[in-house]
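Shown next, in structure tokens, is the structure this report addresses.
So, subunit A:
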Amino acid sequence: ETVKVGAVYALTGAGAVGGGDGMRGTELAIEQINAAGGLKNHGGIQVELVKGDTQSKPINAVGETERLINEGKVVLVMGAATSNETLPLSQVAEKYGVPHINTIPQNEAMTNGKLKWTWSATVIDSDYVDGIMNALEMIHQTKPELTRVAVLVPDNEYGIEMGRLLKAELAKRKDLTLTAFIEYGAAAQELLQPALKLKASRPDVVIQVGYFRAGVLASKAYEQFDFHPVVIGTGGMSGDPKLRAELGKLVDGQFAVTPFAGDLPAAIAVSQAFEKKFNQPLTLNSALGYFGTLVALRALDEAKGFTSEDIAASLRQLKIDKSQMIVASDYVAFDENGRNKGRDTVVTQFQGDALVTVWPPEKARAKPEIKKFNTN
Partner candidate 1 sequence: MDLLPLLPQAFADGMLRGAVYAIVAVGLTLTFGVLRIVNFAHGDFLAVGLYVTYLGAKLLGFDPYLSLVLALPIVTLAAAFTYRSLVAPILDAPEHNQIVVTLGLSLILQNLMLAIFSADVHTIPSTVASGVFAFDAVFVQTAAVIAGGVSIIVCLGLYWFLHRTETGRQIRAAAQDRDAARMCGVKVDRMYMLAFCIGVGSLGLVAPLIAPFSYITPTVGASFTLTSFIVVVLGSMGNFLGALLGGFIVGVVEAVGGLLTGGSINFIITYAIFILFLLFKPEGLLGGRRL
Partner candidate 2 sequence: MPLLEVEGLFAGYGDVPVLRDVALAIEAGSITALIGANGAGKTTLLRVISGIIRAERGTTRYDGRDITRLPAEEIVAAGLVQVPEGRRLFPTMTVHENLLVGSSSPAGRAKRAENLALVFELFPKLRERQSQLAGTLSGGEQQMVAIARALMASPRLLLLDETSLGLAPLVVDEIFQAVRLLAAQGMTILVVEQNTALALDVAHHGYVLEHGHFALDGPAGDLARNPRVKQAYLGI
Partner candidate 3 sequence: MTRPLLQVREVSRWFGGLRAVDNVSFDLHEGEILGLIGPNGAGKTTMFETISGFHRPTAGTITFDGRDITGQPPHRLARMGIGRTFQIVQPFRDVSVLENVVAGVVGPNKPVSDARGQARAVLERVKLDHRASILARNLALPEKKRLEVARALATRPRVLLLDEVMAGLTPAEIDEIMEILAGLRREGIALLIVEHVMRAIMSLSDRIVVMASGRKIAEGVPAVVAANDKVIEAYLGRRNTHAPA
């Protein structure tokens, strides 16, 4: 006897990087709970994962979720990695009244009260913006003269929303100068021209938003132009341990605002287990997939039974405390819209070989280092 849970991610197609990472996190979480004796409150029942692949297409998110619900007989679904797949997914969950745990996308529409069956364990766009402003704060504590700020965002849904929020926030700050606001094509093969324009605006700090590939391309472009600002990144664009593996010292000193850092106390063991199982470092998406799955399993364990209502009731009452946070969340408890009240971000930095948390001070493992930089 097992209880089945579903996970829908893009395993193929354009979104396969993020989706694959998310799925691996979910796999690890389920493997661990099964190894530890299954769901304790339900007589140690084992959890079985049923996977769905959206192929990065919204209509397949619909089809796969329905397949998982109707044929896979899953009691809840998790996923997906991008909001254009997750929004249709959540509509299906809504229609069938099956709980949906949103693991990765930070689109606020998922938890703005319109969806009754979606719970989001992770952060929302505006949290990143708050985090970025914190990071600027952190920088100004030692180098108050770094007031010229440039912004680089992709022209996809994530980038445009972040760009809008960042612009609004920076406009409030009379002490800062926005030297350039640059959009790049999310599908672009290189970022030379955006980097060139950034450099020409002579910023002290570059805020960059985007995914892993953009992080690779931007860092290479900065290097080509001998352009070395203080970098604060979000998403997969900075602070991903794989970046260090791919780019070496090009990423040295870059800051990242992230809901997850590998050196958070509870995360270290997970990182090691992940590396052992998959032979690659635990990334942001993997960690979020893992964490969302943990939340889902915990709710399942604490539910009276495996009906949708029971699981939903369990999710509403769920409380997970600080000690178990492998992500930057302070705790987990959902508000009436299904948004995690304890969600939070930290600032990390590549320092030499290490990727360490440097802010806020109570979670930091090291001090932020603002090394030599040039912008002219």
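How were these candidates chosen? In short, all candidates are chains of the complex that A comes from, given by their letters.
Assume a residue touches a chain if its C-beta (ideal position, glycine included) is under 8 Å from a C-beta of that chain, and two chains touch if they have at least 3 such contacts; residues count from 1.
Remember, it's a predicted structure, so these values are computed and weren't measured experimentally.
Here subunit A is displayed by itself, and among the listed chains 1, 2 or 3 from the same complex, it touches 1.
Of all residues in subunit A, only 12, 14, 16-17, 20, 154-155, 180, 182-190, 192-194, 196-197, 200-201, 212-213, 216-217, 220, 223-226, 242, 246-248, 280 touch candidate 1 in the complex they form.
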